[in-house]
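Every protein chain but one is kept in place in this view of the complex.
Chain naming follows the written order as A and B, and within any one chain the residues start at number 1.
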Amino acid sequence: MRAPLRWIRADLRARKGQALAVILVIAGVVTALLLSATLLEGATNPWRSLFAQTRGAQIWMRLAPRTDARAVARISGVTAVAGPYATTAATLVQGPLRSQVELRAMQPAMPAVGRLLIRRGSWLRRSAPGGVVLEASFAQAVHAALGARVVLEGLDGSSVRVRVIGIADTSDQGFYPDQTPGLVWALRGVLHQVEPIGGHTDEVVGLRLANPAATGLAVQQLVTRQGSGEVLSVSTWTEVEQSMARGDPLLGLLLALFGLGALGTAVLAIASATGGRVLVQLQDLATLKTLGFTPAQVMAMVLAEHAALGLAGCSAGLLAARELTIPLLRGLPAGVLPAVTPPPAGWLVLIACGTELAVVLATAVPGWRAGRVQPMIAVKRLPPSGHLSRLARAALLSRFPPAVVLGARAAFVRRLPAALTVGGLAVSMAMIMIGLGFAATVDDVQRHPADIGLAAALTAGPGELNAARARKIIAADPQVAAVYPSVKVNALLPGETTTITTLGMGAPGRPYPFHVAQGRLYHAPGEAVASEGLLEVLHLRIGEFVRMPIEGVPVIFHIVGRIIEPEYDGQVLAYSLDTLSQAGVATPPVFYSLVLRPGVGAGPARSRLLAVSGNRLDVAQAADPADQIGIVRVMISCLIVVLSLIGLTSLFTASAVGLRDQLRDVAVLRAMGLTPLQVMTSLVTSTSLLALIAAAGGAVAGLALSSRLINLGAQAYGVGGGIGRAPSAEAITVAVAAAVVAAALAAILPARRAALLPVAAMLGP
Amino acid sequence: MRLPLLALLAKEPAHGYELKTLLEQTFGQAYPSPNIGQIYVTLQRVERDGLVRSQDVVQATRPNKRVYELTPAGRDAVAAWVEEPSEGPRIRDDFFMKLALSPLTGAADRMALINRQRRHYLGLMRGLSRLAGAAGRGNRISALLIEGAMLHLQADLDWLERCQEELV
Partner (left out) sequence: MTGQARPIAGGQAGTALLRTIGLTKVFRGDGVSVRAVRGVDLSVSKGEFVAVMGPSGSGKSTLLHMIGGLEPATSGEIWLDGQRVDGLSQARWAVLRRHHIGFVFQVFNLVSNMTVADNVELSALLGGATRRQARARREELLGELGLAGKANAAPARLSGGEQQRVALARALANHPGLLIADEPTGNLDGSNTADVLRLLGRVHEQGQSVLLVTHDARAASMADRVLNLFDGMVADDAPVRAPARSSMAASGVLRLRG
């Protein structure tokens, strides 16, 4: 209706600053949530970024042998074609191990679409005609190392000796073995050797679409065009994506909690701001009621005004997220996020609508109160005045600056709003503390990776060299502090049908320096340490014995300690290398875990080792979960900014409401002879005191929770408790001091105005 | 002086000294104490006008006293006095007399008295307003005079309200 609109317009015009602040807060929350969603997507679904990096094909088709696939390129909507690549089934033989693979012929030149990301070694090259590249998850599963000599057997028994020259990531399939047979790429010559008969060779084509969402339609067209007899199978990117979504529980939970916490705090702030505004406007609302606004109209008006602000904030947030995502995330350390893709539209809608709903809910109670205002408040309602408590009287008598005492007393006159302000600020501060705690933990992990079980920055395999030579080169490197020979073998969990990874690391008497949270490291053969997750699953305690079949041979382990080991999903068992040989287990090839000297970067060390060995040593950087956690740091910074904004809004509200209440007192005090400076001090003190109490309380609560939350999360993730760190004393002091200073600053301008207003104006009716 | 004395006699007959005592009791310090001689002179005059009649009462141990009582004409005079709104230069004094003495006359309800007076004042005010409108802005003296009268009327009405609060 026109009348409420008129009022809304006038109200917004009258308080442009405050309206803008509310919009900024909402925009901040929306931006933070969207950034979190983007990072969450990137963190939990690395396939997406891989797809972007490799310019993956949205559709992969398998066509019958000798099919002409050129017609495919001419279908509308197809922007690029990968292949066609000849593909045949084969068997990879690794000693006793036989695995089914799909052998694909490709060129040495990397294609434009459906590229492959080389992880180790190199791509196919003409100088190595018998070289093959293995897909990464397959290679890991079958423990195929770089430089390994394996045999490819064709269907009719022809076998070809090949050598692994590279390990690559591909985006066109899911993980082995759940989704696909192992992928092996080789030059065409190798394929012909393995499968000379053309009739057993299929063609695989990858298609990149202009509109990725239209895969269904495109697939239909393709099958129709090509003829169903010729299309053997089709797989689309959505199927692959779904199968690849890992969903990192800890990260997801963290982000969701933080985002929701920020949203909740924002709701509190907006509610208190609106409530404060209604309080200040009581007289005007009463006049509106006298004119003929119904209670429902007034409530709807307040809600509509804030819904509009919410809409503006959400739109601004969406825009800001879109603009800020790339530059902000560019600052991330390399390797954290290879590519950034925008979150799906569903998230955008959810976040925007959720925030808008939260804003409306936040204004519901103040709006309802506004609707209930009595028309024509006949008497100017004096704000409640507390009497001078004994404490205040004593303070005044003891020559405390009267301004400070009066200000302190005035802060608590209105109980409920004071409680709300303190509560809102305290929650903001608590969350900021938790955020700082996380940041401190991340810092600690990055500085002391050994504490989280990442002592070895590099792992090295002999690659194309023989073991002795490899060992000599590694040992000779001045920057390598220690070398631990290691193997990785699977073991069957007793009573379970799943296998876990076990690590035989370290020579007798020189165990790998795991981070022991409880107990001690293994020294003698047969002793072992386990991660928390494993101990839980097996219901084991330190000191107990367990028997596990390793490669078919049952071995008895004596658990002597609990370690923190972030990889392997929290289920890992580690022991000294000679345990296996003593038990008579056939050990797979040994690789070396290298601990570098402190301060040495993993990247440069790796480069040097590669250079010294003529690129024949297989050196890889250990996966660094700290990198992943580094994402959290970016988000925490964003969220701290948002939380500060929210806290500021609460402060502004508190100072506005407080000022209105104290106006009469201020007039009386000035008439009595308090100077304007004293008046300002009084007003600023009241707000600052509230802020101090809130910040201190929030800091204490946040600190208590911070370590506990981190350890809880680490435990749930299987890393094991004990990595949580509290923020430094300086950080805490700075945060609390900043809050109090911000409160003082927020109160200064209105205080100055009140201190200089003509006294008569404030005393009048 | 006449009508107050008549009003006092309306309740019951009395002699001169009793009337003096009654007046003093009613008005106390705020009113100058009436001269007994004045009272006797006024009594004689109203007797001559036929509003009261007197009678000698024989007392055993004291000299005879003359008791006065109202005649029907006197009663009518009192009634007329009460009914008419007070006017003239001593408007306040006249009205206040009536108000103060009304329990004794028994004839007028105090509230009705006040109401009558108020209506009168309001009517006067209206007349003044019309006068002010008719005079126009040109004649400043006249306007000031009228405004003065209005202010006095406002004061009178406020005082009337106070009387209402206190005496009703």
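Note that a contact is a pair of C-beta atoms (placed from the backbone, for glycine too) under 8 Å apart; a residue touches a chain by one contact, two chains touch by 3 or more.
In this text, all values refer to a predicted model and were calculated from it rather than measured experimentally.
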Full-complex contact with the absent chain, from A:T238, A:Q283, A:T675 or A:S728: A:Q283
Residue, one of A:A14, A:A71 or A:V734, that touches the chain absent here: A:A14
Full-complex contact with the absent chain, from A:N211, A:T238, A:T294 or A:S607: A:T294
Touch with the omitted chain, as defined above, among B:M1, B:V67 or B:M150: B:M150
Interface residues of chain B (partner: the chain not displayed): 88-89, 91, 111, 115, 118-119, 121-131, 134, 142, 145-146, 148-150, 152-154, 157-158, 161-162, 164-165, 168
Missing-chain contacts mapped onto chain A: 1-3, 6-7, 10-11, 13-15, 281, 283-284, 286-297, 374-378, 380, 765
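Throughout what follows, only the chains that are shown with their structure count from here on.
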Centre-of-Cα separation between chain B and chain A, whole angstrom: 97
